[in-house]
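Take a look at the structure set out below.
For this view, one protein chain was removed and the others were kept in their places.
For chain A:
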Amino acid sequence: MTLVRSELLKIRTTSTWWIFGLISLPLWALALGFNWLQTDALASGNVGDVPADQADQIQAVSSADSIAANLYTNGQFFGLLIVMLLGIVVVTSEFFHQTVTTTFLTAPHRTAVMLAKLVAAGVLALLFWIVTTVLNLVFAPLILNATDVGTQLDSGAVWRAVALNGLAYLLWSVLGVGLGVLIRSQIGATVTGILLYLGGTIGAAIAIGLLAQRFGDWINELQLLVPSLASTLMVSGTEIPGNPPRWAGAAVLIGYAVVTGVIGVLTIRRRDIS
């Protein structure tokens, strides 16, 4: 517990957290604008000509639950990226500023230190989630009412999506900490993290789409294995036909978080600090 307090104090006494917070705000606003347009299109049924085989999917995402869930988890795409980067910084800044020596002198039990870091990064991630969720609860009803969908605040599916969104924030911060241990260089870990997240999302989506056309729809199930797609799947408000179930997305993401977390802890236990 003292170690967690120390880790939180480390975060609080440097400027990283509020700089990342400031970066998050415009990204959140951008996402809100985009989702507004999307909501508008879906709610009015004005999505253009749709091939027959995708009609089911459009139907699913056009449901009130899905539209509302999408808005109440607004900002997730960049929010997850930000908390992952924060997780990376929690570890790599210790190597960058050589404070890791002092940290391990103060607490020679490195496993405990790493667990404290995981908890601290998780707490910070949940704070980011709380702030974005509060903002979403203020702005999403405005959009939903304007598009005649209704606030949907009495829908269990919406609150489930909000909760799963919190889980996603938590898991991505854990992924970040694990990545930070594996790649000690601050720049190296940050670049790798961003590439994995953005490249992983966009690249994998394109690749899987192409492969699915060539080899059949079962390939679509593979998007589960891409962490960022798994988390998108996890927070989608409703089951979408042709996509794997949401719990599978959650399972995969938890799997990744546990694996990187464990590898991170085991690695740092054995490493020479010089």
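Rule of thumb we're sticking to: a residue touches a chain if its C-beta (ideal position, glycine included) is under 8 Å from a C-beta of that chain, and two chains touch if they have at least 3 such contacts; residues count from 1.
Heads up, the rule we're going with is that contacts and distances are computed from a predicted model.
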- Omitted chain, identified by the protein name its UniProt record gives, among "ABC-2 type transport system ATP-binding protein", "C-type cytochrome", "Multisubunit potassium/proton antiporter, PhaG subunit" or "Spore germination protein": "ABC-2 type transport system ATP-binding protein"
- Message: Using the document's definition of touch, tell me which of A:24, A:103, A:132 or A:151 contacts the absent chain.
- Response: A:103
- Note on the structure: Filtering A:153, A:258 or A:273 for touch with the omitted chain leaves A:273
- Message: By the contact criterion defined above, which parts of chain A meet the unshown chain? Give residue numbers in ascending order.
- Response: 2-3, 5-6, 9-10, 13-15, 93, 97-99, 101-109, 270, 272-274
